[in-house]
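Omission of a single protein chain aside, the complex is shown with its protein chains in their original locations.
Chain IDs A and B follow the sequence of writing; residue 1 opens each chain.
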Amino acid sequence: MTLTELRPDLVTDRGIAGRSPWQLAWRRIRTDRVALVSGVVVILLGALALAAPLIAAWNGHDPDVQFRDTGITAEGLPVAPSGEFWFGTDRLGRDLFVRVLYGARVSLLVGVVATGLAGLVGVVVGLLAGYYGGAVDTILSRLMDVVLSFPYLIFAIAVVSIAGPSLSATIGVIAFYSWAAIARVVRGQTLSQKEREYVEAARSMGAGDLRIMFVDILPNLLAPVIVLTTLLIPVAIVFESTLSYLGLGITPPTPSWGNLLSEAQGFYRVAWWYLGFPAAALLITTLAFNLLGDGIRDAIDPRTERLFSRRGKAARRRRAPKED
Amino acid sequence: MLRAFLLRRTLLGLLVLWLVTLGTFLLFFVAPGDPARTLAGRQATPEQVELVRHNLGLDRPVLLQYLDYLGRLVRGDLGTSYFSGEPVGKLLAQDFPPTFSLVLGGAVLWLALGIGTGVLSATRARSLLDRALTVLALAGVSMPTFVVGLLLLYFLFFQLTMAGAPILPPDSYVPFSDGPGEWARHLILPWITLAFVQAASYTRLTRGSLLDILGEDYIRTARAKGVPERRVIYRHGLRAALTPVVTQLGVDVGTLIGGVVVTESVFGLGGIGQAVVQAFVSGDLPVIMGVVILATTAVVVANLLVDVAYGLLDPRIRLA
Partner (left out) sequence: MLLEVDGLVKHFPITTGAIVKRAVGQVRAVDGVTLALAAGQTLGLVGETGCGKSTLARCVAGLYPVTAGTVRFDGQDITNLPRRRMRPHRRDIQVIFQDPYGSLNPRRRVGSIIADPLVIHRVMSGEELRRTVQELMERVGLNPEHYNRFPAEFSGGQRQRIGVARALALKPRLIICDEPVSALDVSIQAQILNLLKDLQDDFGLTYLFIAHDLSVVRHISDRIAVMYLGKIVELAEADELYEAPRHPYTAALLSATAVADPDEAERRQRVILTGDVPSPIDPPPGCRFHPRCPKAQQVCAEREPELERKQHLVACHFPVAAGEDLTAGRPA
């Protein structure tokens, strides 16, 4: 008698389910505490940034309103953090907390949009260069080299001289630099995928070049591209804050963490909060994205050894049993 | 084979250099703002502005101006600043020492720090020290240079001074010839600023690369043969692990120009970075071009050196 005959109540219909590569990656990242926390932080930041106007309305303090009476001391200096002003005020008596929140909007917007744009352009160019090779590849690769060799700050200054400092100029400049970085990686991956037999198979069936590039090769690139773009977002955010700091990005009165810090430079001796909170915001945001990107990379490609995983610790304990 | 490889890379570098200068030149002419007018002053009459424009040669067709510039460049003449009338070469030479001091000291510091802590981290993988260093490195990679600079300014200058120990100055540059002690003292904070962010990425890179190498079979063989651990790490492991670090170095020289501009700005060092920001604001084309050429040449040369190092280290690259 088999088990199924003895205990028919135990037999279920489930059978064996296959797991796609994405499902596997998701399961791995679920056990990575650091990546999860970073992911939560990123989502939280996004929520806060989106909700900034609501918070300002609830708080009663708009980012541009100068509170001359309550926000500035008798000597004309910013006020320290208090019940009314959670992060204190800036040099014009504006609520720093609200300004930092609005700064988050700028940073995340620039970070995500610029990287997203760069990603789109980079993937297409990388695919074309890697797949077609020959003259197309030579020209596009030289283009990538030129873009990457260009002292980016000089270029930023140049663009700003033409178009004036603005949100779109900043996004444009950052996207312009990032696409080349993405395109280079995509090109490399495409070159290696191009030689695989499944590409030959597709060609033997009469598939056109576009179909092979986007239906066959692209799914094999998604994993490294996702990791790369996640890690490029903090680069974009740092880029934007640097430009704003130098006065070439977002200019006051619109708050950006960069220009807040630029203002703070003259006041750090008397107003530590002016420097501290925007700096902390920048640090937390970029750190979260970096850790998240690392976590995604490990989930997709678990070869690299990881420091903080609980799963790793348990596995190591299992592998090396203690002597009793 | 190596010669052909180098030849190709050099030609490529020159091509890139040319394209970059061309791009900058064209960019300048698309920009609004009129250096002639700015130079002539607000009170100037149209005729006076025209006169200034003519003197600067700005009324000629763009192509002609560009060819003229190229011609002089080949002879080593970088032109004259629109605003100070001084030769660009001289201006750059004046602004060069602060930038060079900053980059040199910073580079020594970050390479030593980055590779050193990377090795430390890798050899004591997963220990408390390793984890602490990794977190620190991650923080460093996440921070913009100017934030690091500002924070250092706050803690190491302001707080120290308040606490009665004013050892570090907030700004300005003292030439080496005026006293190495003072020169170094004024550069310590900028060096740390520059080095911290750069070192962070080198730590991660060295650590990852070295860990990969140390897992290889030939390292196991060396250890089994009884080679002392120190030699295993430095002679066998590090040598191979350094190739990605070298590549990164080449890439970083490009982004370094940005980092330098910012650091000079935070600490008021008056180097090339600040010069170029000034030049763009005032529309001083020859100075802009001079700086762009200098910066791009640095990048191209750095990349070429990286390629050579790579070609020497890894014979496969030469044959590509």
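A few comments on the model shown:
Here is the rule we use: a contact is a pair of C-beta atoms (placed from the backbone, for glycine too) under 8 Å apart; a residue touches a chain by one contact, two chains touch by 3 or more.
Computed from a predicted structure; not experimentally measured.
Only one of A:L143, A:A202, A:I226 or A:A280 touches the chain withheld from this view, namely A:A202.
Among the residues B:F5, B:Y66, B:F83 or B:F96, only B:F5 touches the chain that is left out of the figure.
Hidden from this view is one chain, which touches chain A at 18-21, 196-198, 200-208, 211, 215-216, 219-220, 222.
As a convention for this text, only the chains that are shown with their structure count from here on.
A straight line joining the Cα centres of chain A and chain B is 25 Å long. By the touch rule above, chain B contacts chain A in their complex via residues 12, 15-16, 19-20, 23-24, 27-28, 30-33, 125-126, 130-131, 134, 138-139, 141-147, 150-151, 153-154, 158, 208, 211, 251, 254-255, 257-258, 261-262, 265-266, 273, 276-277, 280, 283, 288, 291-292, 295-296, 299-300, 303.
Residue ranges on chain A touching chain B, taken from their complex, read 142, 145-146, 148-155, 157-159, 161-162, 234, 238, 241-242, 245-246, 258, 261, 264-265, 268-269, 272, 275, 279, 282-283, 286-287, 289-291, 304-305, 307-308.
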